[in-house]
Every structure is written in C-alpha cells, then in structure tokens.
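Let me begin by handing over the structure; questions about it come next.
Note that this is a trimmed complex: some chains were dropped, and none of the rest were shifted.
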Amino acid sequence: MLIHLSSWPEIDARLNTTKTVVVPIGSNEQHGPTGLLGTDWLCPEIIAHAAEKQDESLVVAPTFNIGMAQHHLAFAGTISLRPSTFMAAITDWVSSLSRHGFERIYFLNGHGGNVATIEATFAEIYAEWSFVEEQPPFVLKLKNWWDLPGVHSFCTKMFPTGHGMHATPSEIAVTQAAYPELVKTADLDPKIAPVGPIRDALDYRARFPDGRIGSDPLQASPEKGQQIIDVAVPALLRDVADFSAEALP
Amino acid sequence: MLIHLSSWPEIDARLNTTKTVVVPIGSNEQHGPTGLLGTDWLCPEIIAHAAEKQDESLVVAPTFNIGMAQHHLAFAGTISLRPSTFMAAITDWVSSLSRHGFERIYFLNGHGGNVATIEATFAEIYAEWSFVEEQPPFVLKLKNWWDLPGVHSFCTKMFPTGHGMHATPSEIAVTQAAYPELVKTADLDPKIAPVGPIRDALDYRARFPDGRIGSDPLQASPEKGQQIIDVAVPALLRDVADFSAEALP
C-alpha cells in the first residue's frame, strides 16, 4: 500500500492490522557522468515499491527525496539540505506518522552520506523523551538498502572490481532496471575512479573530477539491476517483518 | 528535462541555455474519502512533467512532496512539516539550485495551505540580502497550478457547483487522469461538503468529518482531468517563458 496513492480511510483501515511504515529516503545528487541525479532516492523507492507489489500489506510512505549532499554541490543538479534542516524534516515526518498510530518507522536509505544525520536525528528525537523519563510511542530504524541481508555480498560478487563507494555499478544498475530507456554512457577516465576523504564541495570536485568515487559504473546494466532488486526485495520484506515482530523490553 | 532523470553533465550543459527551473511543490495530506493522499504533490508533478514532455527545454526539479498540512493531521496518512521546517527546506533547495546557476526559480504549487509559508520563506530568503544592501542572484516565483492563466475559470465552468476548496473535483480529476486505475468512490454525505475556517487538526476534523471542504469530488473523472491538464500545460509553458524573459530593474 503506497500512502500517496491511497485515501485516508484506506490508511486508517490498514492501521488496524499493521503499525509499521517504510519510508524510502535518499538524496538528489550527482552520480558521475552516467548516473541519474535521482539515483539515491530512486533506488530505495524502486525496491520498496517492488516489495509492496509483492506484498501489498507493506505500507510505504512517499519518498523523502532530498538528503544531505553538501559535498556534491559543485556538480549541477545536486540539491542538499543542511543537516539541521534534514533533522527537522525527518522529525516532522516521524511526528506525523506516529500521530496516526505508526509505531515502527523504518527508513530504507539510499545514500551513505545520509547515515550520520539520520542517526543524529533519531538521537535528537529520542532525547526529547529521554530527558523526561518517558518512552516514545515509536521505534525508529535505519537500513541502507545495500545492507539488507545478502545484498552487499551479491553486489560485490557481481562487480568484484570497480564497485567503489559513489556512483557504483550496483545503484546505477538498479535505476537502469527501472528506467531502461535512460541508460547513459560516457568515456570514463580513469576507468575506475580514485578514492579519498569526503569534505566540502570544492575539495570533492578537485579530488573526484567526474563525481565518481572508486567505481566503474559502466559495468551496470538493466539486467544486473533487476537481479539486485530481486535479491533486495525479499530481504526487505523479511527485515521489515522482523522489525515489526521485534519484542520491546 | 527532469533533473532527477538526468546526469550532472546534462544539467551542466543545459545551464548554458536556460537559467530557469520549475519545482513542483505540494503536500501529502488527506483528500476526502476518494482522493489520493498525494493529490497535492501529484497534481503539479503531473502538469510539470506533461509540460516537459511537450517542451523538453523545460527544466523540472524533483517534486517537493511534503508541505504544510498541520490542519489535516487528524486524518491518517497526512504528513506535515512545521512551517519553520518547511522554510528551512525551501531555503536549502533555493541555495542548491542557485549555486548551480539557476537564476529564476519557479515553484509550481499544488496546495493552498502552502502559500503563506512559501511566501514567508521568500521573504526570509530575500531578507538576508536586503539587510546588507545586496541583490540576490535569483528571482523566486510562486504559482499555484490552478492560478495558471485560464485554469481556474475552466475548472469552475466544468464544476459549477461543488468545486469547493479542498478535495476539489478538479484536483482529483487531474490525479485520475494520471492514475486511472486508482479511481475511488464512496458514499458522500452531504454530497457537497461544508465550508468554514481552518485552524488546528482537531477543529478541522470536527468541522469537516470526511476531510472535504465545500466540494463534491465524485464529479471528477479521468477524462475531465485530462482536459484540465491540457489547459494547464500550455499555460505553464507560457508562464514560465514569461518569467524567464522578464526584465529586472
């Protein structure tokens, strides 16, 4: 059940049987010469929507499509929230979803650069309760889609060299599976991009001139992307089911 | 050109010929017994994407899908930002887009409840420049899709009674045109919903028990929605062109 394509009475009814909601969350940022700017929010959306197709009982929120991408701002099309803004927005999503009775809120993340800020946000949200000795009426969970059981090992086996950390063939393949008409190519030099620390936007562009980190995204194909999705979808359904069933102390 | 389905070099190249970007912006909130929760962000997205299909030179950002919907929070599935969060997020979108060279940023809005906060945000952004006697490197414009030239009169002629202000047959028809498989129906009582002031969420639910204000959305149909889109798309293209061409003092 996709929230944005449902009516409120439908969500209301569904809350009688489930208290869990999945929020695809990512970033709109450069993904090298061939990757879509939307890659990091499209991937969790693609996987979550595919999972919902398989098991309609999964409740999926709209996609949180802009995240923390300050280091990519020297590449056109990147849109970033400041971490403080990102924190406020996630907080409001949680307040809204919790208000309706969702007690387990599962963020399926598509951007490594979001992790620190999302975790800091969870702590900010929990702190409000911790300071006053109260238990929040919800549990929050962050899971990167590539950390779903079995996915990362599958991807690195598929791309033993040139997987890298940004504009990886895995994530680009996932978007190609969903948008096969948008497969792009380019001359990549070097074939496998360099690696290094991530700091501000100008430093990033100087280190990684075409945007990639450690990756050779030309290895991607729609077929490989579909294979990754096919591994990720059941893993997501299991992981969400485990989260929903987890006993609280 | 949809930013999220483009690569950064493609956006970079496009910035040589246009400095204008359209941001569909809306809200995820209840739309009565039959309307989709995503109606208010789907409508500007549908219209902007249709316009981009007609004229690929139009640059469209990802959709800003969560807005100011506090008054709808008593209905399941609604997600709202506090106005202060909304302001911070819009500010970061503007900073990001301006950073790349977009000088005219056009928000195509789908939610009346967003208007005050978006305008307050524009003032907050401009104030930073006004306090120090500098001219910002961008111009901001807000346009509700129903305020595009000719659209509102077309809609009220199509729905002379029961158009109303929330969960209108117009907006629901637009989503039906895009998602005809999702047309929903319900027994509406009264047929035309009541009107009244908008305050907090509990007050809203007490006044408008099924969520509608002044509307009879059962008048909507995919065909009517397509007609509205067909009026809105050229109006949007013209309005954006005028905005791009507007001489600054």
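So that you can tell them apart, the chains are marked A and B in the order they are listed, and the count of residues begins at 1 in each.
Quick note on the criterion: contacts are C-beta pairs under 8 Å (C-beta built on N, C-alpha and C of every residue); 3 or more make two chains touch, one makes a residue touch a chain.
Just so it is clear, the model here is predicted, and its values are computed rather than measured.
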Identical protein chains in the complete assembly, only 2 of which are shown: 6
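Methods note: only the chains that are shown with their structure count from here on.
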Subunit A onto subunit B, rotation angle from CA fit, given as a multiple of 5 degrees: 180
For the subunit A and subunit B complex, residues of the former touching the latter: 3-12, 15, 28, 30-38, 41-42, 61-66, 73, 75-82, 84-85, 88-89, 91-93, 96-97, 99-101, 179, 182, 184, 186, 211
